[in-house]
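Before any comments, here is the structure.
With one protein chain held back, the other chains of the complex are shown just where they sit.
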Amino acid sequence: MRDFRIVYLAIAIILFCIPFTGEYPTYLTGLALLFGISALALNVLLGYTGLLSFGNALFFGAGAYTVGLLIKHYDIAAIEILFPASIATSFAVAVAVGFICVRHTRIYFTMLTIALASLFYALAHKLRPITGGDDGIRIYDTYLFGREIASVTEFYYLILVFFFASILVLRIILKSPFGLTLQAIRDSEMRARFAGISITKYRLGSFIVSGVFTGMAGALYALFLGQISPDDVLGLTRSGEFVAMTILGGFTSFTGPVVGAFVFTYLKAFVSSALIYWYMVAGIIIIGVVLFVPLGIMGEIERRLLWRR
Amino acid sequence: MEILKTEGLKKYFGEVHAVDGVSLEIKDGEFVSVVGPNGSGKTTLVNLISGALLPDSGIIYFEGRDITKLPAHQRVKLGIGRSFQIPMVYEFLSSLDNILVSILSRNGYSNIFHRTVDKFEEERKEAMELLNTFSIPLKLVAELPHGHRKLLDVAMALALQPRLVLLDEPTAGISLEERDQVMGTIVEVLKDRKIAAVIVEHDMDIVAEYSDRILVMHDGKIMKEGGKEILEDEEVRRILIGD
Partner (left out) sequence: MIPQIINGLIFASILFLVAAGLTIIFGILRVVNFSHGSFYLLGIYIAYSITRFSQDPVLYLASPFIAGALAGAVGMAFERGLLSRVYGRGELFELLLTYGMIFVFIDVFRIGWGTMPISDPTITFKLGTVSIAGYLMPLYNLYLITIAAILALVLWYLLFKTRVGMIIRATSFDKEVTSSFGVNVNRVYVLTFFLGCFLAGFGGGLMLPVTGAWIGLDIDMLILGLVVVVVGGLGSIKGALVASLLIGLVRSFGISMFPAIELAIVYVIMIAVLIVKPSGLFGGVEH
């Protein structure tokens, strides 16, 4: 146990020092951290509750568009207002969408998440006067407690704080009786029901936790990039990336999704700068993981560690 | 005073009259066995009482309260626990956590998310005791053999501290030598906690040894009921052996 803490500490120090290596690595790592939160949140549903959401971009987009729309239409530039507003929106969306989705399981659940995310995508796309349609929304001049936040480094540290906070809070949630109950439902819905557990209530709870953290990541993403569009934050590809990251890192492991997010984000940046065929590579990676490393990077590592003992 | 009462319970699956007008009463702390050939409606009866299925007609009372339409998890809260013919366990949790889920749910703690599971020391101790009672090793459930899963399933039901427990073939798949000991342990816990039990069982030695009362089911109906002497009844023997 002790040696793991040292690993975590080392990672924390490295993450803290990233901005000293230049703007591009900072930008890239910032993205990886954001997607790390999103993948972790997706795994609350996938790894812990046994529900595959292919529509989590819906929450990501809800968070991002809350920031965008408040800036565009109400000139609200204070991050301390934008942020809670995004969380509130993604919470509300998760409750409404969850109400429809959690009555279903397995493939039905997955298809519904896709369809409902597509509804929001279509709205963001078509309601041009409000959302700016395809062009999206530009986000600039944001302040945190009266201080302008503009540089990549400043946003990076903001993201880093939320990253650690998210990991901590999600860790506590998943280690709690609530988290244990989710895993019970994942393994045997029938048994959980006859342990006195209301399945739909817990699924909804899981959906909301996933939605709120994804929405938070989306809000940070909007601030960090300064530009959002329906395809970027609400599209099926975005949802799919969260799934791909989670699987790549390993959905059976708590830290797996974060590892997956980092590997995926760096790989995407390097491959697409060297080669125009990133999609092909992404597709082959997904297929390769499914065929040869179904437990993902961390799942495989954990399995080998256990096996050796 | 009866804890469970059903009136004219019916459940049809198309042409099959799985349960066809069953009226029964179970007294507080009573141990009742339901016997009958395969397809006589025993498991369907358990499913109706536990809430896994809703009856086509008929009424179910638990401690005088009409629970006919109540969802399964709310019946559990009132004090009805059950185990399954094919053990239903949480495959990727430890045996301790399997039981802990029931205990936390019973105490209303399963919706708490600010305190980690290992801080619930009382509950963990209780779960550990149940594991010990049934000699289930502390392991990942996926690594447990069938017999231990079967017991774990029963232990998970008992961990709810129910007033009535429905056990669907608790000794199926357990070796003949171990059966008696296993059943003895279960009955001990039941008597100790004054839990009424309805058990579906094929092993007539066990039925004869532990039952306060025996119900014989045939074609969805209760054909006969009484003490263990009814197992000697000519008609009952014919039905049970003809199976």
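To keep things simple, chains are lettered A and B as they appear, and every chain counts its residues starting from 1.
By definition in this document, a contact is a pair of C-beta atoms (placed from the backbone, for glycine too) under 8 Å apart; a residue touches a chain by one contact, two chains touch by 3 or more.
Quick caveat, the model's predicted, so the values are computed rather than measured.
The chain that is not displayed touches the following shown chains in the complete assembly: A.
In the complete assembly, the contact with the undisplayed chain comes from A:L112, out of A:L28, A:L42, A:L82 or A:L112.
From the options A:A92, A:L123 or A:I172, the residue with contact to the unseen chain in the full assembly is A:L123.
Of the listed positions A:A12, A:I81 or A:I100, the one in contact with the omitted chain in the full complex is A:I100. Seen across the whole complex, the unshown chain contacts chain A at 46, 52, 54, 100, 103-108, 110-112, 114-116, 118-119, 122-123, 125-128, 235-237, 240, 243-244, 247, 276-277, 279-280, 282-287, 289-291, 294.
Basically, only the chains that are shown with their structure count from here on.
Between chain A and chain B, the centres computed from C-alpha atoms are 42 Å apart.
Of all the residues in chain A, the ones that touch chain B in their complex are 172-173, 175-181, 183-184, 186-188, 190-199, 202, 205. Against chain A, in their complex, chain B makes its touches with residues 50, 52, 71-74, 76-77, 81-82, 84, 88-93, 97-98, 100-102, 104-106, 109-118, 120, 153, 156-157, 160.
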